[in-house]
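Below is one structure, written out as structure tokens; comments come after it.
All protein chains but one are shown at their positions in the complex.
What follows is chain A.
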Amino acid sequence: MNTILLDVLAFGAVLSGVLVITSANPVISVLFLISVFVNAAGYLLLLGVGFIGISYLIVYVGAIAILFLFVVMMLNISITEIVSVGREYTKNLPLGFVVGTVFFFEILSVIPAATTEAGELPLGLFTYINGLLLGVDTSLTNSDVHMAFTGVGADNGFSPYLQIETIGQGLYTYGTVWLLLASIILLLAMVGPIALCLRPRA
């Protein structure tokens, strides 16, 4: 039963994803975007990744898609104009294919190295600093990082761990570097537009 539902949800997500870029009316295409998010959230929930599924609903459907829809509804674009622009872009489809393939190849060849080796060194540094601050012995290796602070690993503790606790354990120990990196990127993304829009007062 659940596997059929998973298939239906996956199919729904892909179908709505296609409809996002094919529908002419921008408001309707944002509607299909929302449908993609809802389908993906349902998929994650059924897989048992409840927290991430619900965060999807809160963050993407509840905030980001509403802002999209808000802006798109207020823009007064004639549909014929959009369609003609769309025709122009369709000519460049082979170019898009080539660029997409190159990008995909780059991502594939860069990412694995980045997650395994480069992450270890700064992680050790953070562990050392945390150890100094909290007065905990950090003579353990990097891979035992949260043994030094909590004593119980998320994946081998016998007490029942909630999903969020597990995610938190992973995020604040092994993922420290990536968490900091993501937060800096987010901060830039917030400050950047403000700096771009700000006009100095004459």
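Basically, contacts are C-beta pairs under 8 Å (C-beta built on N, C-alpha and C of every residue); 3 or more make two chains touch, one makes a residue touch a chain; residues count from 1.
To be clear about the criterion, contacts and distances are computed from a predicted model.
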Can you match the unshown chain of the complex to its UniProt protein name from these: "E3 ubiquitin ligase complex SCF subunit sconC", "NADH-ubiquinone oxidoreductase chain 1", "DNA repair protein rhp7 treble clef domain-containing protein" or "UBC core domain-containing protein"? "NADH-ubiquinone oxidoreductase chain 1"
Per the whole complex, from A:Val8, A:Ile54, A:Val85 or A:Val102 the residue touching the absent chain is A:Ile54
From the listed residues A:Val14, A:Leu47, A:Ile129 or A:Ile164, report the one that touches the chain absent from this view. A:Ile164
Which of these touches the unseen chain: A:Ile66, A:Val83, A:Ile129 or A:Ala182? A:Ile66
Even though one chain is hidden, which residues of chain A still touch it in the full complex? 1, 27, 31, 34, 50-51, 54-55, 57-58, 61-63, 66-67, 69-70, 73-74, 159, 162-164
